[in-house]
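Of the protein chains in this complex, all but one are displayed in their positions.
Up next is subunit A:
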């Protein structure tokens, strides 16, 4: 009896250790990936943000890069533009995608054809789509403004007028709505018909059915669209840069004197500023500060949206 007492804790401790090792072994691919591709870049970004670093020479500069952020007119312009896109473009994309998906669920004939037509622009590579879109709405060479003018509508100079550039980019994003639309369409088709039938028997009208049945059922998908939309918009780069270059008639290359964010900084997004500082000016230390700002903002939005997501889970 006396000898058996110390054996049990040792066995239990070994078992626990083995269990932990097994867990770690299973987790190791993820841990390695996380360390290499997420933790290290993040730590390196913080580290280099305190240096002047042009990819060759590393000079400690303390908080200089952080202080410069407060007087960098490009960065603040980019922050404002990116926030505008997050606040306006993301909700509009979700709403427009939902409206199209809703429409497609109602159409009896030709739904498949319309679905393909609405989805097609999303399949076009972003650079080609943007160049084509800028051409179509160009007031001088494009057909859209000309046709509109013939019927008495004077459309704005979308990508050359600072006031209309972001609405123009939003329009471009709505044209490529296929990704959001298809996800929401799948969600709408997933709503059990029996719920609508029961509501109809209870006398619910179309709005009440949408408000009380459709919306709660597809809420997780809507939230997913919003989360991914915000993250995509925080990374918004290609379309803004291509639209700026295409609308001012320049083929951008290193060394050109193109001011970023044409016209008048209206299309300058935060990732574009980051790219410009890091890979055109080679101010890597300052680019790391910008990356950290983007990190904090992205994390803030993601936390808010994921908390909401969990709230949905709790309700269920």
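Here is the rule we go by: a residue touches a chain if its C-beta (ideal position, glycine included) is under 8 Å from a C-beta of that chain, and two chains touch if they have at least 3 such contacts; residues count from 1.
One rule holds in what follows: contacts and distances are computed from a predicted model.
Hidden chain, UniProt protein name from the list "Thiosulfate oxidation carrier complex protein SoxZ", "Extracellular solute-binding protein", "Sodium:proton antiporter" or "Oxidoreductase": "Extracellular solute-binding protein".
Among the residues A:79, A:94 or A:294, only A:294 touches the chain that is left out of the figure. Only one residue in the set A:48, A:118 or A:133 touches the chain that does not appear here, and it is A:48.
For subunit A, the list of residues touching the undisplayed chain reads 34, 37-38, 40-42, 44-45, 48, 52-57, 59, 64-65, 68, 71-73, 138-141, 157, 160, 162, 231, 234-235, 247-251, 253-260, 262-265, 274, 278-284, 286-288, 290-292, 294-296, 298-299, 302-303, 306-307, 310.
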